[in-house]
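The following block contains the structure, expressed as structure tokens.
For this view, one protein chain was removed and the others were kept in their places.
As written, the chains take the letters A, B and C, and residue 1 is the first residue of each chain.
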Amino acid sequence: MENYVYIALFAPLAGSLFAALFSQRPKALVTGVVTSTLLFISFVASVILLNHVHHEGAVHVTLMDWISAGDMSIPFGFNIDQVTAVMMTVVTLVSTVVHVYSNGYMDHDKSFNRFFSYLSAFVFSMMVLVMSDNFLGLFIGWEGVGVCSWLLIGFWYHKADVTRDVNPSISPSWAANEAFIMNRIADLGMLVGIFLIYWNIGSLQYADVFAAVPSMNHGMLVTIGIFLFIGAMGKSAQFPLHTWLADAMEGPTPVSALIHAATMVTAGVYLVIRANPLYSAIPEVSYFIAVLGTFVAIFAASMALVNRDLKRIIAYSTLSQLGYMFAAAGLGAYWVALFHLAAHAFFKALLFLGAGNVMHAMDDELDIFKMGGLKKAMRWTYLYMGLASLALAGIWPLAGFFSKDTILEAAFNEHTYGIWLVLWFTAGLTAFYSFRQVFLTFAGDERYKPLGFHPHEVQKYVLWALSPLAILAVIFGWFKEPFMEFVTQFLPAYEMSEHTEHNVVILTVVTTAIALGGIIFAWMRYYKGLKRDEKVEQSLPYRILLNQYYIPILYERVFSKPYAALSKVFWEDVDQQVVDATVDGIASVIQESGDSSRKIQTGNLSDYLKLMSGGALVLVALVLFAAMQN
Amino acid sequence: MITLNHYLILSGLLFAIGLVGVVRRKNLLMLFFATEIMLNAANLAFAATSSYYHDLTGQMFAFFIIAVAASEVAVGLGLLILLYKKYGSINLDDFTIMKG
Amino acid sequence: MLAPISVNLASLNFITLSPMLIAIAGALGILIIDLVKKDLDKTLYVILTILVLFVDMGATLGLTLNERGFFNVVMIDGVTILGELLILIASMLFIPLALTSKRFHEYSYPEYFALFLFMIAGFQFMVASDNLIMIFVGLETASLALYTMIALHNTVGSHEAAIKYFTMGALAAGFFVMGSAVIYAVTGSVELYDIAKVLQERMGEPGMMVPIIGGAMMLIVAIGFKVSLFPFHTWTPDVYEGAAAPMAGYMSIVPKIAMMIVAIRVLGMYIDLGVETVRNVVIAMAVITMTLSNMMALVQDDVKRMLAYSSISHAGFVMAAIALDTTKANSSIFLYYTLFLFTNLGAFTLLWISRHKDKTHHARYHHPYVKFAGMIHIEPVAAVIMAIFMLSLTGVPPFSLFWGKMYVISATVDAGYIWLAIIMGLNSAIAAYYYLKLIVYMFLMPAASKARTVYNNRSLALEIVIGIAVFATVASIFYVQPLMHYITYLIGASGY
Partner (left out) sequence: MITFAFYLFAVLITGLFLVTVMSKNVLYAMTSLAAGMVLISGLFFILGADFLGVVQLIVYVGAVMAVYAFAMMFFDLSRDVEERHDKPWLIFLLGGGIALTLVVMFAAPIMGEAVHALYPPVAGATNPQAVGLVLFTKYLLPFEVASVMLLVAMIAGIILAGKKMEISLSAMDEDILPDTKENA
């Protein structure tokens, strides 16, 4: 089994290195094919491991004693338990599809090879993140995905900055930096958490750490839990660190699908699930996580209601769904969170890749107000996106129905009716904005015609490549029971109380009703075509939502601008005169000491001999003093 | 009565003289003379110690030092001839391109 | 009439000599081939040399641990075996560098290859003995061959380099023999195990500490010269600059490791005896060495000269560990030098590939920083490889030298020298600046002039060497642990 672990882990790395070899060369199809194939191999290995874990239990591999300095010893190993196996399978499956898809999507990009190198490197980092058996390995993978994400968001770094009115994300490189900085802030928290763990427990192995949790001081556990969650908030774009995710849509669409929907952003959820013994021990923090998740769910959904940008809508919906996952995890229903994570990965990736098809057809136009009636030209994409939206909206019998419904049940079960109510209402919003988007894009009048677009369906093999996701988006929910049995071998089981069981039918009906209600409302308003209502669009709530609650602008005002102003003050007064002078001073001292010690090296042999003899004299003369001491 | 210390002190003085030569000479040939003096000083110390301890090891070392000195002369003079043929000088002040 | 002495051949334990004998036989073979048939292609000699080195390595691996041979002159312990292996590995990587696509003077001599093998035999004798006479003769054999090989490059720089190295070497040899004479005068022996015994007894005698430590100091001058410790380091940058790039890379490894082994034996003996002065002096010199050479490396304009200062700094780093004299410190030295070997030889090989006959970018230097400006656009693969080497030298994980640095620093901490570990760390931080400077030149500067920077000295042989070096640098994470295990076993087995 060990070999499969290594295959699953290193196949993406091999692909990345292979593609990197060609990075400066013009497009070579071979890079796409090879990386996709290696990813597929990794996927197969993951499935084999999943099966193995299912029947035989967890696999543990120690690669080597990684760091053993002094008393510190951190073995570098991988642990494939139920959670990891699920994550690995989801990650490699979505990645494989995205790789194949990218072959078509990036067809005309001159940095084709570089793209695949980054993409595979990302998958490798993600695998390290999920497979590691200790926090340090997790952190390395965590940083790795951060770097890859930065590279990929900024993939089209040559695009110039524009104002926020034209493009809310300003530019790919701006968005990349924003994502990186936000994540950096959060990672700092995470690093503090890891340090605290090491400080208190003396080990970073999950097994040791979680075994030590019951015997630890509660206050310390809370501190560690909070710091780790700060890390999770950054990666999973939770409020208030959420702004980067929507802006990250500047990256190529396959990237959005892979990183900013299916995998990387779920790392935070994964961390909370992974650290479930810790979070179970600190219910107050867990409750906060659930509340925050609930808030993000509705907060993001509300912004998606009015947005006109195809990808941003999906991005907000991702945010919203991440909120659901955190809500579930925070309520202690870890397996439900994982279940929603997997289901969401499938239909959200499908949705994004469908959006990519639309973008392709529309020459990178993203404004859904300029689309409409695309279903004629893009029948398959319409089908895929429709399916994915149904799944997202939570319509029976698609995947989203089962996962979201279970989260709602869990909220009900915990008697946190407030959370339940908000999540329930959000389900309606979700259905509405999903179908608003679908209908505005595919149904109604063909608004793109006057604008001179000539949409066409994408290549056949790309559509075929999407089919696994479509199938899973439909059927994944049917495996809820086996899935639960499988992962609860490792995760704590979550049982619904009698009371909930009793009401489950009512709950289901109520949830489905609001989802259907959302869809019907969208259908009524948008199926026939776009009827813009000036009054609504000018209304304050609408503008607030459209401007993302003015949070990015707020950040700019509260943080960036004063920071810039402060920086200016610091720069002019403090920095230039004090810090700069100090730093320059140190630099020039070093430089000068380099320059002056350079004088030793006169080039004249005689001086060298003198120096050498002088050194010898000092050494021997030293003896006299040393001997006097004895 | 001449003791081992007498010989060793003489050897130390000769070594110092050799060292003066090494740091003072600019002419490489004459600099090599000075290194010979240093090796000879060591030879003397070895021979004297050997004699006073009735132990032959010192003479062995001195013997090998002579062999090394002879070899060094061969290589050193080879280098000097090369330099002289190329640059017409064996003054080490003339070889200071590389510095800093 | 004296009675004839009969010596039992078996007691000579000839097998302990086999590595050196193979090298010498190989050298003689090359000389004979040259006598029989002139004007053979250098490729033949390169292959022959590698073959000899392989057989030599086989013989080395076949040695039994902790044996003595030839009237106890030869001593095979773990350190000997490690030293010989390192010497052979570095040599095997070095000699294919002769197969450049351009012609260079030294490789037109078959004698060059013979001298090379003689030199290896000399170094092997040096590390395989605890007899000062044997060490001295081995050292001189190797050094004389080395001076000649440097001069044979036959450029203005190499002549100057050879004469500087030779003259300072002669002075160092003077100190070595004088130090040995003092030790002999004090102990009546030139064999370390015997010296240790007598010193143990004599340390208590009044007034004896002066000659006891004095002898050690004089040996430190000779050791410091060879491993280039301040203030005996001055030859290093000049000689590296003047010598051919592969030779410079080779000199940064093999002579140093050979002398470090002598240092482990000699200085380790003093430190074991409790002569703290020796330890303090070595630590002080090591600290000054790494700091000063780092400062000097910062202001260099030439990459080769920068690497020369950097290798002085690395040597200082390692010498500090030698002064600790713990098993862990001694093991970490060998780990460090094994990793350093690949990275540094790789970096110098890249310089070698970029070598032009004339000085294209600078009046004095062959490899100024500007020559590498914008290398990423011209030779992206080479630029990335060079960057990997630089990052490794900086000590960035997961590249090889990170592990070396970590083990050395952790050995320092374990030995209780926290302040020394901090200085080591600070120095590594300063060092990052000049390594990154090259990366900045390669990746961020616009290309100077494309036509003149084509790396046309490349050939398959050089690429293979670089490939091996890159592999060893990148894949270190997978072999560091077993390697360290093996090294610790050998060091521990021989009681260091």
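Just so it is clear, a residue touches a chain if its C-beta (ideal position, glycine included) is under 8 Å from a C-beta of that chain, and two chains touch if they have at least 3 such contacts.
Since we're looking at a predicted model, the values are computed, not measured.
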Looking at the whole complex, which visible chains does the left-out chain touch? A, B, C
In the whole complex, of C:153, C:279, C:328 or C:367, the residue touching the missing chain would be C:153
Any idea which of C:104, C:232 or C:435 touches the chain not displayed? C:104
Using the document's definition of touch, tell me which of C:26, C:96, C:188 or C:316 contacts the absent chain. C:188
In the whole complex, what residues of chain C lie against the chain that is missing from view? 2, 5, 7, 17, 24, 31, 39-42, 70-71, 73-74, 102-111, 114-115, 118-119, 121-122, 125, 131, 133-134, 137-138, 140-141, 144-145, 147-148, 151-156, 158, 182, 185-189, 191, 194, 198, 201-202, 205-208, 210-211, 214, 244, 357-358
Could you please point out the chain A residues that touch the chain left off the display? 610, 613-614, 616-617, 620-621, 623-624
What is the set of chain B residues that contact the non-displayed chain in the whole complex? 1-21, 23-27, 29-30, 32-34, 36-37, 40, 43-44, 47-48, 50-57, 59-60, 62-64, 66-75, 77-82, 84-85, 90-91, 93
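In the analysis below, only the chains that are shown with their structure count from here on.
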How big is the gap, in whole Å, between where the Cα atoms of chain A centre and where those of chain B centre? 72
Roughly how far is chain B from chain C, centre to centre by C-alpha average, rounded to an integer in Å? 26
Two-or-more-chain contact residues of chain B, please, as numbers and ranges. 19, 22, 92, 95, 97-100
Among the residues of chain A, pick out those that touch two or more other chains and give their numbers. 598, 601, 603, 605, 609, 613
Flag every residue of chain A that touches chain B in the complex, lowest number first. 598, 601-606, 609-610, 613
So, in the complex, the side of chain A touching chain C is made of residues 21, 23-24, 63-65, 67, 69-70, 590-591, 593-595, 597-598, 600-601, 603, 605, 607-609, 611-616, 619-620, 622-624, 626-627, 630
Enumerate the contact residues on chain B facing chain C in the complex. 4, 8, 11, 15, 18-19, 22, 28, 31-32, 35, 38-39, 41-42, 45-46, 49, 53, 55, 57-58, 60-61, 64-65, 67-68, 71-72, 75-76, 78-80, 82-83, 86-87, 92, 95, 97-100
